[in-house]
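Complex shown without one protein chain; remaining protein chains in place.
Chain lettering (A, B and C) follows the sequence in which the chains are written, and residue indices restart at 1 in each chain.
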Amino acid sequence: MPRDNEQTGEFTPKILAFCCNWCTYAGADLAGLNRMNYPADVKVLRVPCSGRVNPQYVLKALQSGCDGVLVCGCHPGDCHYSTGNYYAKRRMMIFKRMVEFAGLSPERFQIRWISGSEAGKFRDTVVEVSEQIRALGPMENDAPSRAAIDAVAGTVASPEADEELFAAAKEAI
Amino acid sequence: MADVQDTIRERAAALLSSGEVSAVIGWGAGRFDDVRFPLVVKRAEDAGKLVFDASCVQMTAKRLLEHTGEGKVALVARGCESRAVNRFIADHQLTRDQVYVIGVPCPGMVDPATGETLKRCAECQVRNPVVHDELVGDPVPEPKPYRFAEVDRVEAMSREERRAFFDEMYGKCIRCYACRNACPCCTCRECFVEQDKVGWQGKAFNVNEARYYGMIRAFHTGDRCIECGECERACPMGLPLMVIMHQQVRDIDKLFGPYEGGGLTDSGPDPLRTYKTDDIEEFM
Amino acid sequence: MSRIGVFVCHCGTNIAGTVDVEAVADAARQMPNVAYAGTNKYMCSAQGQDYIVDIIKEHNLDRVVIASCSPRMHERLFRKVLAEKTDLNPYLLEVANIREQCSWVHKDKQIGTPKAINLVAMAVAKADCDTQLFTHEIPVTKRALIIGGGIAGIQAALDIADAGFPVTIVERKTTIGGKMPMLDKTFPTLDCSACISTPKMSECEAHPLIEIKTLSEVEKVEGYIGNFDVTIREKAKYIDYDKCTGCGMCETKCPQKKIPSEFNQGMSTRTAVYKPFPQAVPSKPTIDADHCRMLTEGKCGVCAKVCPTGAIDYQDVDRVTTERYGAIVLATGYELIDWTRLYGEYGGGRYADVISGLQFERLVNASGPTEGHILRPSDGTEPKTMVIVKCVGSRDPHKGVPYCSRACCMYGAKHAHQFMDKVPGGKCFVFYMDVRTPGKNYDEFYMNTLHEGARYIRGRISKITRRSDGKLVCLGEDTLSGNVVEVDADMVVLETAMVPPEGAKKLAQTVNTQLGPEGFFTEAHPKLRPVETNTGGLYLAGTAQGPKDIPDTVAQAGAAAAKVIGLLCKQSIESNPMVAHVDDSKCSGCGACVDICPYSAVTLVEKTLRENSRKVTRTVAQVNEGLCQGCGACTVACRPGASDLLGFNDEGIMREVEAYATR
Partner (left out) sequence: MLLKKAKAGALLDAIAAKERLFVPADDRGTSRFVAYGAGVEPRFDLLNTKLPPKDLLFPATETLYRWSRDGADLAIDSAFAETDPFTVFGLRPCDMASVDRLDAVFLTKGYVDEFYQAKREAATFVVATCAHPGRACFCDSIAASPHEAPTADVLLEDAGEEWVVTPQTEKGASAVEAWKPYLEEGDAEPIKAACDLKVDMAAVPEKLKGMFDDPIWSDIGDQCLTCGTCTFVCPTCYCFNIDQDVREDEGKRFRCWDSCMFTDYTAMAGGHNPRASKESRVRQRFMHKLTYFNDRYDMNLCVGCGRCMRDCPAAVDISLIIDRIAASEPAQEKEAMAHA
């Protein structure tokens, strides 16, 4: 799939949204029912519960071509399975802090609670996240600048090694 | 420490000859004076091969799990090994009656490469065994040194610098999995990296794959880490692996604390296996 | 290699208007493992279904992807088509949502089409990892257990038993009936509460299919829908009910007569061997072990001497039984908030003439301590001025509870009416925050009370003090006029909040279900599943779920009974096949899943397994498929992925992620 719009040359982000079947997925359906309009940058992956979302999926998505990941579930207290989103919340709080500590732009991995009736919130979230990622540009833009590498890196042995490091950094997280 | 070593040998011989234990796990002497290695002694006459001095850098507890089928096993345990024992028990990998803990208060080990205190000992929070059947030697003071200096340093960096820091770290990783194999929290029968069919972990050697391995392993152990620092010690490439463990430890402590790592007390489920309905909310 | 068929629906112009469905089918043909791709005007129509069925046969397909409306809409229908009209397992199906989440939210084919292709690619990738799933039959034990013997429990028990299923009522007090027999009259019809509730109690006692266990509590619940193994402790009653005829001789002769009567809200006394009230069911007494001299001091024994049938048994012990039930109804009711602890400004219980609404019910009741005369507890004189304070505890998040207790507006009006009826010339002031009367004939009743002369003042009483002449000085504010109001009352009635009964939390853990923040049991869905819980086979009746009045309680009990009857009518129920499954070879038995599972569906068991041609015995996790609801929380806690969710397995989700990320 071409990353840039053929006509405008504009960057089209690739954002994956994990949505729980009972709340957010229903909210997204409702947005459709209400014919709300939102950018096509976000694709929804249905899971039974936000507690099913393994952080490993998130990192895999971000490392294999997605520019952003959204994890959505029922509001705490409203989980269809009572507790799934509470676990998800703790996991994602820790995992998000960890990937940000390791240098991911915070906007690229977000978590939101959206209920089955909050079609508007679903639309607004998609619009907001899509705009944020458009502003950040593709994942490659997360790579550190030469100045950042120089500030942090130990003695790099050779120009080639330096190039390698820079190239490696250019790869998606 | 010579007295301690003598006592360890005596006790090991006694425990083995009485049949109370089938093996004693401690350290043996390598070819060079500053090289010690994890040694499993199974006969009383070999007890003399056990050594204990400032070069016993390895955290040996993981070996326990390989010998539990063979009767009770004795472990010469410092603070770190004793916390690992508690970790194993919390993870249902061991029962307390399967292990005889010969506790040894630990003054800290010496890094043979630098001659200075081993990094994991310089950050150690628990030098005295938290669990033991007998204690060899007198308890040592617990200085509880500040262990988040490296986290502070990295946290103070800009996002790009942090990314550069971790790219360098993971760029050097050779994915030998020594960190995993040494870790007392890594007790899976089949690690996610070995599950080719599901395809969590790619086989290629590059910074992306190393990052995937490094970060997911860190996340898998983050809420249970006993902060022994053995992963970092075992790393043949000298990567600062504890920085991401300490970062999680500090976050968990702040958010869902106090952090125990399961290695200190029997304090209920680990932080990511439980929740509170009034946990702080930041995802509305 | 699987052979996947991709069926793209036009949905008239609903999809085809913004998605080039032919282009989607063309793109699908290029996707790995896709053996066929085609389109149809309406895939869900009979003709569309036939098309799918024919193509599956013709192309020997082994997986199906339908790109259409939301799976929440028609996934079930398409599964049914596969199950009934093809040889394919119905779970080898994925639905790509290209209507609600694509064509309806985009306006332009140039945006809708590539997105639809992406969604189809994800579904195709996941379909390749789908496995056959099978439901199995869970047998249903045709018996119901009702926990709590108030009007909700009684109604549910009668309805279920009348349908032909045995019922056990577990009641922790000495009689069933709950609070209703204590009430004098019920609003808005003012019929006698005891007269309508006690016949139902007797009906329960006489019903051949209803077993009543009083002084009993549920200790343990194991198992799952259709098969709950319930351990019940029936406390010692010290009277052999097989021998006891209920003649009452023991009660008459018992020398311990000064025990405050719980039934009369402490306003009269009872004996140590007692029935709480004449119509109690079972209609036999029990010995109160805390007050019986024989049981506390070892001397007395009067009742044993006078009992004509020798039914007294001081050696009686608790009986613990475990029996299997197919369904459980929680009808544990409510308690009134302990206002004396919370409202020091109302005297905190120091003034005898500040009483609760329930005490008033007893005062005004003909079988109560005053034989129905409204008399002040302090001096037995008739109060001339009465103040009723509503919302004591309710809607008071700082001191009491944040919610409305729903029934107090009505029984407050009823108390005002009863006072004015029984005390000619009496003045009644009602302090209120709002008057809420949504019920059949409710507002009419309230208006009538106003016409009778009850003075409604909008505001809270801020302080009650007792003057030396015994008058209760009630200081409040009329928020409508803004004036401070002071009323010299002879008696004050506090209409207190309904709160969950003591032990609800423990019971929730025992039966493994959830409580809301207020401590009432949580229904599965507030609108659509109001009497079910998230635990299959566990239902709610009455105020266990939240405050409500008698008609609502009875209606809900009937609804719960209908659900139970519906379940018990089945020979067996079909299990949900999309549950967690543990791969023994990967499981190290660490127990993370056990800690996580909200349904207690996972346990650690010892298993003998064959590994590398050797037999080994290890501890591994095991999922009870009857209990597991398929949330998948355990699968993430499981580091090696030994626990995986059927229908949403790790491999499938990973392929789906990659299908999108690498396109």
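Miscellaneous remarks
The rule is short, and it goes like this: contacts are C-beta pairs under 8 Å (C-beta built on N, C-alpha and C of every residue); 3 or more make two chains touch, one makes a residue touch a chain.
These figures come from a predicted structure and were not determined experimentally.
The omitted chain makes contact with just one of the residues C:Ser585, C:Ser600 or C:Asn624: C:Ser585.
Checked against the hidden chain, the listed residues B:Asp3, B:Glu20, B:Glu45 or B:Asp196 yield one contact partner: B:Asp196. Annotation for subunit B: contacts to the undisplayed chain at residues 28, 30-32, 35-40, 58, 62-63, 66-67, 168, 172, 174-178, 180-182, 190, 194, 196, 202-206, 233-238.
The chain not displayed touches subunit C at residues 30, 121, 585, 611-613, 662-663.
Following the convention adopted for this analysis, only the chains that are shown with their structure count from here on.
Looking at A-C and B-C side by side, the one with more C-beta contacts is A-C. A straight line joining the Cα centres of subunit A and subunit C is 38 Å long.
The geometric centre of subunit B is 47 Å away from that of subunit C, both derived from CA atoms.
Those residues of subunit C in touch with two or more other chains are numbered 517, 596, 637, 650, 654, 658. With touch defined as above, residues shared between interfaces to two or more other chains in subunit B number as follows: 192, 200, 272, 277. Across the complex, subunit C is touched by residues 1, 14, 16, 21, 25-26, 28-33, 35-38, 40, 43-49, 51-55, 57, 60-61, 64-66, 77, 79-84, 87-88, 91, 123 of subunit A.
Residues 154-155, 157-168, 171, 192, 200, 206-208, 211-212, 215-216, 218-219, 222-223, 244, 247-248, 251-252, 255-256, 271-272, 275-277, 279-284 of subunit B touch subunit A in their complex. Subunit A meets subunit B in the complex at residues 55-56, 59-60, 63, 75-77, 83, 86-87, 89-95, 97-105, 110-113, 142-145, 147-149, 151-154, 164-165, 168-169, 171-173.
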